[in-house]
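Only a part of the assembly is drawn; its chains keep their places, and the rest are absent.
Chain IDs A, B and C follow the sequence of writing; residue 1 opens each chain.
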């Protein structure tokens, strides 16, 4: 329930955010609160889950997805305000391996028989998983590596698999490895479609003004700085 | 429709070889359902209570029809107002003895409930057990609690399934007396299952003998248990002579009471505590009747009754001699005795009966 | 490390409410399945188990479809009574209840079936109504199974993550969600701490149930 607010704190802004933003967004929330005095409450889940919730009227104000498709789907259904749809960051996949293990230079190195398992997010629904698959396909490694490919529910789980040593290597998101204990190297961005993480204000948000301000903060310099530190690059640009 | 207080007609197939088919009419009073193990006694009670469904029949208590297969009536158990005491106690294991007894009185006013509990506790001597759980009771104690629970609710019909089989003879006598009293003060018709002649005699105003699912004999205990042609009964029981007599005189120094059997002889029986003029019922086993050609003297037997042989029934090594001496007696002897005494129908005979062989029922 | 205890209260609140709901809705169903024969009984029996078969998140999704603000029922409730079930604590309670109700019904049914009917018949002969028989004989004699089911339902509600997450819409955090979030965020020590807290907490709860039910269960 709601408590009687001593300092008349406004109702927090509800931001639905993709799981890969878990490292970056709390800081942006703090920025927003400092700037507006209004706190932010985040709900982290997979983009698919959040999309379903919004479609069924979840009371979010802002939705920061891990890609563009789901936002477009919501837009088509009138669940987000079209004029607020904007890419806010571009995600990147990286080749990661367990700390202390032999360094990997390229995707080719995944053929190494010492590598039994290669963890990626499930390409069926995770944007970074799809990117990983594309990269492997372009490198003609998808089929030969099949026996090694290990799917995780999301990019974070894929990272955990590497971290724990269950998979010797994997292709995960740059935004996730930063905060984890794995070593990594970039994957050539030309090998996969750019991951345009897109944001929008949820239709029917009772605080759409504040929501727009949050989106502006996210797209603005301060927000971008935080995102960059977390391994994202600005939307529509290279690494 | 008969004008009996309770009418029970039931048919139920139990297995390939056994179909229960009974037809009982009960009055206010205790009716005994007597019969060997497996004859269908428990099943009869269950069908009356509604615990199992007969194939067909009609059960009426007073003007309430509990079951009628033709009209499709079958009252739910809770409306039958039938109390039942089960062969295997079926006390609620999760309730104390007190709660068990009070269980059927939930809707009674508080005070009456308390009084009834007390009355039952006194009657069945379960006062000290009230706080206990059934699991810790002895066999006989369980049976007493079961009786108290069923009787507490003042049912309109009481069904007792060998309710005191685990109770010792002394306690049994006390309980039987209590039961008789309850049954008389509350005027509840009782259907009482037992295979003890003693119980049947003590309680029964009426006996139904069940055999293989059918009523093979019915009537007063006197009639039923003395009917000599009831071979199967003869084997079940031993008391064959039952006599109703009037107390004529007490000879307390001799330890004797003289009792006259209406239309028959005066019997000398062990001293009884019944006033002169009152009626007592005397049971005498056919085995206990000694026969002689003529009266003999110098023996301890107190009764010497002359009569006439009316019939001699033989079944194998068993011989039963029916004797008329105003009332009918049955004597059971070995075949050798018939020849050595030259007994024959119509001939005279003398019955020698010990006073101690005459049991007060 | 400072730990926000509100999720713990909320979890307790949700799981208690959910357990009450499960008991209220599950007991009649368990009883029907145990004691009555009706057409489609097997189907009901199997359907009741479905929440176990479907991934909790998807289960939550179906709840959304059924009760969400764009569903017929949800719209009706919202427009006429001003009640929004989803994305609220009641929604979370519903989700937790939906996820945990099979865990109650199954053992409760088994326990009720194991109660000898003879005792119920005795109670009926003593003049008690079906309702009264249920409360004074059937359920007390089935109590071990009932309590086992209720404890499982409570525990499951406490641990529910997928269905709650879906229905609660991130507006509140239960311990499970907090654990998952911490774990997702790579904050393992926080996740472990939360697991420890919920473990100790649930042990306390189970232990008190043990004590309350006479040291057995």
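The rule is simple: a residue touches a chain if its C-beta (ideal position, glycine included) is under 8 Å from a C-beta of that chain, and two chains touch if they have at least 3 such contacts.
As the structure is a computational prediction, the values presented were derived from the model and not from experiment.
**Student:** Each chain kind shows up once here, so list its copy number in the complete complex.
**Tutor:** A x1, B x2, C x2
Keep in mind that, in the parts below, only the chains that are shown with their structure count from here on.
**Student:** Please indicate which chain is farthest from subunit A, where distance is taken between mean Cα coordinates of the chains.
**Tutor:** B
**Student:** If I average the Cα coordinates per chain and compare with the overall Cα mean, which chain comes out closest?
**Tutor:** Taking the mean of all protein C-alpha atoms as reference, the closest chain is C.
**Student:** In angstrom, rounded to a whole number, how far apart do the mean CA points of subunit A and subunit B lie?
**Tutor:** Chain centres of subunit A and subunit B, defined by C-alpha means, are spaced 90 Å apart.
**Student:** Among all residues of subunit B, which ones touch two or more of the remaining chains?
**Tutor:** There are none in subunit B.
**Student:** Two or more other chains in contact with one residue: find those residues in subunit C.
**Tutor:** none
**Student:** Report the residues of subunit C in contact with subunit A in the complex, numbered from low to high.
**Tutor:** Residue positions touching the partner: 57, 61, 64-65, 68-71, 74, 86-87, 89, 165-166, 169-171, 181, 184-186.
**Student:** Name, in rising order, each residue of subunit A that touches subunit C in their complex.
**Tutor:** 1, 14, 16, 19, 22-23, 41-45, 49, 52-53, 55-60, 154, 156, 159-160, 176, 179-180
**Student:** Could you pull out which subunit C residues touch subunit B in their complex?
**Tutor:** These residues of subunit C touch subunit B: 118-119, 121-129, 132, 136-137, 140-141, 143.
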